[in-house]
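Okay, so here's the structure we're looking at.
Heads up, one of the protein chains got dropped from this complex, but the rest are sitting where they should.
Let's turn to chain A:
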Amino acid sequence: MTLTPRRRRRIIRVAGYVVFALAIVGFIAAADWGRLSDAFFRSDVAGSMFPEAITVALRNTILYTLLAFVFGLTLGLVLALMRLSSILPYRWFATAYIELFRGLPSLLVLFMVGYGVPLAFPDREIPGGVYGSVTVGLGLTAAAYMAETIRAGIQAVPKGQLEAARTLGMSHPRAMISIVLPQAFRIVIPPLTNEIILLTKDTSLVYVLGVTSTTIELTKFAGDTLNTKVNPTPLVVAGLLYLVITLPLSQLVRGLERRAARER
């Protein structure tokens, strides 16, 4: 029997699948599942976490994410417009801001907002307690990323759109609001949704601000339970709850990107 090129390609492909499957099966078989499930899948420990895991921890995680996202989106839009402004100092400021906050770890920014702002303005405080501090602390960093995304979105709208709007007598701000920004946001919805996913995970840093039993979020909640129960099952529960938020979002991003590709 001769080995035609087609037959040879098929044999190589099947061999690849077999090696891949064996590696996974081997990896799973090698793990000590008994000990693993004793440690990570204890139903009594998991059960003790509910309903607070959802009514408090998951709720706060979502709340922190949304607050920081709205703050970051608003500030990001302002920064993007400054970045594209014809006024040089605005461009400088926006560029400096974006470079600075993209270069700093979120943890550090959160820390500085939580502890630096009260020192700088002793008579004032960010309204909303921890919620306010998280909004600003995570939102400042998110704004830097979103500003770049939104700027790219605005620039992706063909110049003729603005020209047509101006030709019809619209002022520049009116043309931006009615014509350019709606199309820019349509373009950046998938990357902005990705930003929500990143923010969701960054809320796990909120513990540095010192949270209480009512402001606690998923990671801190899992860590505390781990300490009291001396068992890591809470980490698995927290992980699954994060996926409850992030998996639908990434599914959404994919759907949106597919739709955008179709409309091209």
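Simple rule for what comes next: contacts are C-beta pairs under 8 Å (C-beta built on N, C-alpha and C of every residue); 3 or more make two chains touch, one makes a residue touch a chain; residues count from 1.
Quick note on the criterion: contacts and distances are computed from a predicted model.
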Hidden subunit of the complex - UniProt protein name among "Amino acid ABC transporter ATP-binding protein", "Threonine kinase", "Pyruvate ferredoxin oxidoreductase beta subunit" or "Menaquinol:cytochrome c reductase cytochrome b subunit": "Amino acid ABC transporter ATP-binding protein"
Contact partner of the left-out chain, one of A:L63, A:V78, A:V117 or A:M170: A:M170
Contacting the left-out chain in the complete assembly, out of A:I179, A:L218 or A:V253: A:I179
Residue touching the undisplayed chain, where the options are A:T95, A:Q161, A:N194 or A:N231: A:Q161
Residues of chain A in contact with the chain not shown: 158, 160-161, 163-171, 174, 178-179, 182-183, 186, 263
